[in-house]
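The complex is shown incomplete by one protein chain, all other protein chains being positioned as in the whole.
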Amino acid sequence: MSVATLELPTGPEPANPKVLLRTSLLGMKLALAGIGMLFTAFTSAYVVRHGLDPDWHAMPMPRILAANTLALLISSLSLEVYRRRRDGRFWLALSQVMGVFFVAGQVAAWRQLQAQGVYLSNNPHAAFFYVLTAAHGLHILGGLFALGGITVVAEARRIRWLEAASLYWHFMGALWLYLLFLLFGMN
Amino acid sequence: MEVHVAAHQHKAPTGFVQKYIFSMDHKVIGIQYLTLAMAAVTVGMILSLLMRLRLAWPTEKWPMLAHIFPNGFAGGPMTPEFYLAMLTMHGTIMVFFVLTTAPLSGFGNYFLPIQVGARDMAFPFMNMMSFWVTLVSFCVMLMALFATGGAPISGWTAYTPLSAVGLIGGPGLGAGQTLWIISIAIFCVGSLLTALNFLTTVLNLRARGMSLMRMPLTSWAWFTTAILALLAFPVLLAGGVLLLLDRVGGTSFFIPAGLVVSDRHLTNSGGSPLLWQHLFWFFGHPEVYIAILPGMGVTSHILSTFSRKPVFAYKAMVGAIFAIGFISYVVWGHHMFMSGMSPYTAMAFSITTMAVGVPSAIKTFNWLATLWKGQIRFTCAMLFSLGFVSLFVSGGVTGMLLAQPAVDIFLHDTYFVVAHFHIIMGVAAIFGIFAGMYYWYPKMFGRLLDEGWGKVHFWFSLVGVYCIFMPMHFLGIAGHPRRYAQLTEFKYLLHLQPLHVFISIAAFITVTAQVIFFFNFFWSLKKGKPAGDNPWESTSLEWSIPSPPPFDNFGPIEPIVHHGPYEYSVPGAARDYIMQTDPPEARP
Partner (left out) sequence: MALLLGLFFAAVGTVTVGLFLFKVWWLPELISVHGAAIDDQMILTLIIAGTVFFLAQIGLGCFVWTFRGQGRKASNWHENPKLEFTWTAITLVIFVGLGISGNRIWAQYFQTPVPRDAVMVEITAQQFAWNIRYPGADGVLGRTNPALIDDAAGNYIGLDPKDAAGKDDVVTQNLMAIPVNRPIRVMLRSKDVTHSFFVPPLRVKQDAVPGLVIGVSFTATKTGEYEIACAELCGMQHYKMRGRLLVMTQTDFEQWLKTRAAM
């Protein structure tokens, strides 16, 4: 609506869905900027600590992470299909299931490490692994909650919720790839 | 630039709980934050008085206080660890729960949507959550204050390894320190929710005609401050998580090898105490600008209103706010000149720190130029804003000394630094809050604060804070280090004791005078003069609606903006002010 075509309004404007969507997406992008800063800070701590420590023993990547990564990628792809079609409960369900698989797989990776005697306290590389996967995992749990909400929220809000949740979910997927690279791609 | 129409359909809230407790109305949330800040500042002031008591009379016994805080007095005078605990909690509570809440989340929440012509913030539910999260954070901080083993003693900066090694490092470093970290982490989340709302609201929900360059400088300040908060608080959160893990998880992010604390050999290895400082100050420096920028916006706004003149060089003021915000991200190393950081890095930070003084100076010139050939009305809001200018100059110029590493060799960690940051944060920013309070109270509550008592409050405060903090410069120049529970152990400091007594007496008087404000605040709620819509003849959008505003701010008619924010004394206009929503013909 341009300023040039002003007329004196007679009442409150009805909620404009396009503006509402843009608002939701802007809010989500800003939130992702904040989350990005969190992981930037963790990254700088990682880089500094890595550079400082003569006793740095990088642990090998737990193999299950490959499966977890695949699950998360499928989850994002599936969600993207659902988002574009705005339909097809199968794709949404697949996305959620793959998401749960990812979280379960991360927990399994933790268990594996603990079984090998690798804890927070005895290996700094592992310490960062635990911290980064925990921080990422908490955000994934939030994302699962958001995905679950898609079919539950009122119709009027559904598109906005879906769009924002998708953006969040894809970001978490990309973030995971980045964390994999940070932890294991530079050894 | 395209402007956007309001995107919300509001139903009026019903019931006491929905209206006043779990409210999603930005106005209620703003008042909730202000109430939190008032509670926090009361606690913070009491803590500072306890500190001043010890500094002035270190060997004195205080039986009444010993009764309330038996651990802090242990049968004799106040213990040094109690002093350090007071110091830590005073700094933490003031910086986080007063200076980050009141100017931004308090006034900003209330007035940003109105000033840009919106019905509410972009995400009202998240806004409500941000307050309750912050309140939880405050409760956890109070728990830290009364924790078993004492409140933390590592300062609001919680430098490692002291804050990481636990109780073997000293009292308060056990449960107290852990609760402190948890509280701060929760606070980070609350601030992020606030920041999201502010930014989205400004970018997407402005009314028709409210272009960015027609926003009042208060809105610009809140907007920029929100950007700072969005990008800085996550870094503190990351640091806090890592510190917590060092304490309870056996990690060594900040603890190097070979430490022997109180004859106990620690098994940690490989961490860096400087890493904490970098993470903390990367957050910490933008944080202090978060504390001052809203006050600068308020000052511009109020100086303009009560000089009946437009803000001088509005565009430059916007640019200066942005410049300050941006540069604030690249100066953090000036807190670390003596830390063992590379001296070349120190040089770089020194240059950026000097640079941030330039936009601040521009703002000061522009404030003076705003007054030039004005017709000044000495309302309480104006008095506090004039005080802000004076204090901002006083605190700012000492930055020129601290920004130079060579000079900082002597001044670092002395009372000179304490003077500098108190005058800027602990006074100028506070004066910004008071100015905002006297200015906006009538809009929020429909009644005016009593101007007579306000003037008494002003004079006690202005004279008082200069008496408290000016002498601290001299303590610093004489080489008096910070965070000393008393100066009596060092011969070269003994001659400074009379200054401490003077400061403490001034502090007691000044803090007591704040009772006048609190009394005025509560008395005027019921007995203040009715305010009307626009008692100050001010131009921004909040003055075009009733006092207090209806739940959806503007009622049935959408606001349409035709004018800039500071159209005062426009030649040929009917009145000496044109409101932003006045018809276009109002400006000849």
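Things worth noting here:
For reference, chains read A and B in written order, and residue numbers begin at 1 within each chain.
Definition applied: a residue touches a chain if its C-beta (ideal position, glycine included) is under 8 Å from a C-beta of that chain, and two chains touch if they have at least 3 such contacts.
Note that the coordinates shown come from a computational prediction; the quantities given were computed from them, not determined experimentally.
Partner chains of the missing chain, restricted to those shown and counted over the full complex, are B.
The hidden chain makes contact, of the residues B:P13, B:G446, B:G479 or B:P535, with B:G479.
The residue touching the chain not shown here, chosen from B:V28, B:A221, B:I324 or B:L383, is B:L383. Checked against the full complex, the candidates B:T251, B:T299, B:S350 or B:T539 give a single residue touching the omitted chain, namely B:S350.
Residue in contact with the omitted chain (choice from B:L212, B:I505 or B:V570): B:V570. Residue-wise, the contact with the chain that is not shown comes from B:S339, picked out of B:Q18, B:T35 or B:S339. Residues 79-81, 84, 153-155, 159-162, 165, 169-171, 255-263, 265, 271-274, 307-316, 338-340, 343, 346-347, 350-351, 353-355, 357-358, 361-362, 364-366, 368-378, 383, 386, 389-390, 393-394, 397-398, 400-401, 403-407, 409-414, 455, 462-463, 466, 470, 474-475, 477-479, 481-487, 489-492, 495-496, 499, 566, 568-571, 576 are the ones on chain B that touch the missing chain.
The rule is short, and it goes like this: only the chains that are shown with their structure count from here on.
Centre-to-centre separation between chain A and chain B, using Cα means, comes to 33 Å. Interface of chain B with chain A (complex): residues 2-9, 119, 122-123, 126, 192, 195-197, 199-200, 203-205, 208-209, 230-235, 237-239, 241-242, 245, 249-253, 269-272, 275, 278-279, 282, 552, 556-558, 560. Considering their complex, residues 1-3, 6, 9, 11-16, 19-20, 22-23, 26-27, 30-31, 33-35, 37-42, 44-45, 48-49, 52-56, 119-122, 124, 127, 131, 135 of chain A touch chain B.
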